[in-house]
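Accompanying notes for the structure given below.
Just one protein chain is left out here, and the rest sit where they should.
By written order: A, B and C. Residues from 1 in each chain.
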Amino acid sequence: MAGFDKVVASYEEAMAGLEDNMTVIAGGFGLCGIPENLIAEIKRKGTKGLTVVSNNCGVDDFGLGILLPERQIKKIVASYVGENAEFERQMMAGELEVELTPQGTLAEKMRAGGAGIPAFFTATGYGTPVAEGKEEREFDGRMYIMEESIKGDFAIVKAWKADRYGNLVFRKTARNFNPMAATAGKVTVVEVEEIVEPGELCPDEIHTPGIYVDRLIQGSFEKRIEQRTVRSSDQ
Amino acid sequence: MAGFDKVVASYEEAMAGLEDNMTVIAGGFGLCGIPENLIAEIKRKGTKGLTVVSNNCGVDDFGLGILLPERQIKKIVASYVGENAEFERQMMAGELEVELTPQGTLAEKMRAGGAGIPAFFTATGYGTPVAEGKEEREFDGRMYIMEESIKGDFAIVKAWKADRYGNLVFRKTARNFNPMAATAGKVTVVEVEEIVEPGELCPDEIHTPGIYVDRLIQGSFEKRIEQRTVRSSDQ
Amino acid sequence: MALSREQIAMRVAQELQDGYYVNLGIGIPTLVANYVPEGMEVMLQSENGLLGMGQFPTEDELDADMINAGKQTVTAITGASIFDSAESFAMIRGGHVDLTVLGAFEVDVNGNIASYMIPGKLIKGMGGAMDLVAGADNIIVTMTHASKHGDSKLLPACTLPLTGKGCIKKVLTDLAFIEIKEGKFHLLERAPGVSVEEIVKLTAGELVVPENVPEMSF
Partner (left out) sequence: MALSREQIAMRVAQELQDGYYVNLGIGIPTLVANYVPEGMEVMLQSENGLLGMGQFPTEDELDADMINAGKQTVTAITGASIFDSAESFAMIRGGHVDLTVLGAFEVDVNGNIASYMIPGKLIKGMGGAMDLVAGADNIIVTMTHASKHGDSKLLPACTLPLTGKGCIKKVLTDLAFIEIKEGKFHLLERAPGVSVEEIVKLTAGELVVPENVPEMSF
């Protein structure tokens, strides 16, 4: 089924069509489950003026943080930023626009973007700076604010395995924002550790159906650990 | 972990606390993946005046249809009703209130009910009888209507396997509305074909985490087929 | 001559493209799956939670847990995925399905569609139809051009309760392939041997007829 084979030959091809000032939605939480090679390709391309939607912005020399030195990111929508000196400098200098969004609202905004839901109500953020300029409404005696969905020109996603049709399986907590990001891109690009043939993944165990995936590439990953915490094996 | 063992000893115990005039959300699509023994227990109990939220209402002698003869259902919220003579009679006679809800809106209303989202906007139903009395709003040049979420006093769910902690796995298209129903009940009762020990289900492959499940019981199932369509094996 | 049900399906199948994810309604739309052009593959979405619907099962394959949106027992193709109803309609309502084909009672010049309810008759419900017409960009409605009594189903304004408002752009009837734009029907093609006059006569809504109306070819 040639029409459903999503595999592309290179990272260059994977990110073809990404242009200055586009919006990119990225999966990952901290440095866990981030599409590290797709981010590196954006750095290589030198695309500028990007709006990036991601829970975090990486660290100085890994993840989305590597797009900062050349000022490739104009605006970031995230729930938690920090662990990143250049980010701090640009934010304080007003060179980088930051839209802080509660983590659950961010996940739901991505899901809604992919699901044809332009807006929803949530109690999260009511009465806080997040609510500024947003509609407030009472349901069943409780106050909520209206949040609008997010879509991206591109979504960049890291999965564990995929079949050629783009059916995805994630591994452990590297799943995080990736499934929602995958639904919310006009062009959804996925990099994985292993590509298998259709039929090798059990239909009941697929986390993201291939319908959401436009391009697929197999990469090798550093998978850097942000907070290495271990116990001694005799504990 | 006694506190997380959701297994109950009998169907009577599984549905204990269900009272007249409560709202019950049921999983299933047609007769596929319906909690058939939990429905039978509601019939046995003779609970009346129920509001039932389910995509369909079974057939005359199976599924939710068996609650009709004794008039146990006061109101049904469903996307498609039919295949059921007694249902038709009661509806035409005004004995049964029917709230027709588009299938996708129904699924999303259940999910929203479980997810703390009191309302969302959808294009589905705009300009149709479904939109009557509902708020309409434009986003990005397109019209949408606001739909409110649904919660149940009870949710009744059919899964394939569960571990004792209530982690659920569904099988094939018997999944359908069950995962959303499971999140939307104040008391969520699940019947399954097999109960296994914690650890036997892979954490990455669990469809419904046990946090949503209050009671769990293993049953045996007729699994009636509504439209038996087969091809000859040489085709 | 008016197209047969199979010919309607064949003409719709010409609109398919390789790699399309397609949702086919009950009736004539289901037949489209039989006429996918050679060398082309499409994947069928069934809104109860299956992407990659296959043929009916053999007796040996029969499985009560494996049905389609019409509640018929089916199989899954190699590379299929299965998901819950919220995910299925996220797919549909989020515009991820490339083509939706479904039947109707009426359509009108403003792209309105009525397909689920005839007041006074038994009301069975809209199932997933309202979601499908609201969620898809690319919809083809298949129906007979007129009722048995000769009443047009292509109207200035639908008379029955709507399934969706302003969402239909293409209609394939037993007589013609019609596009809807700017508040008018536009005649694109006619069934082999059917005259423009016959189509005009049976089209109640305003119909734009170009100088040359090609016959469909199969």
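Assume a contact is a pair of C-beta atoms (placed from the backbone, for glycine too) under 8 Å apart; a residue touches a chain by one contact, two chains touch by 3 or more.
The structure presented is a predicted model; accordingly, all values stated were derived computationally and were not measured.
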item: Touch partners, limited to displayed chains, of the chain removed from view; value: A, B
item: Touch criterion as defined above, residue of B:Glu86, B:Asp153 or B:Asp204 at the omitted chain; value: B:Asp204
item: Where the missing chain touches chain B, by residue; value: 1-4, 111, 113-117, 163-165, 167, 183, 198-199, 203-204, 206, 209-212
item: Residue ranges of chain A at the interface with the undisplayed chain; value: 29-33, 55, 78-82, 88, 91-92, 98, 100, 102-108, 110-111, 122-130, 143, 160, 170-180, 207, 223-233, 235
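In this section, only the chains that are shown with their structure count from here on.
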item: By number of C-beta contact pairs, the top two chains; value: B-C
item: Chain of greatest Cα-centre distance to chain A; value: C
item: Rounded Å distance between chain A and chain C, as computed from the means of their C-alpha atoms; value: 35
item: Rounded Å distance, chain B centre to chain C centre (Cα mean); value: 29
item: Shared interface positions of chain B, touching two or more other chains; value: 108, 122-123, 170-172, 175
item: In chain C, residues with contacts to at least two other chains; value: 76, 82-83, 89, 92-93, 134-135
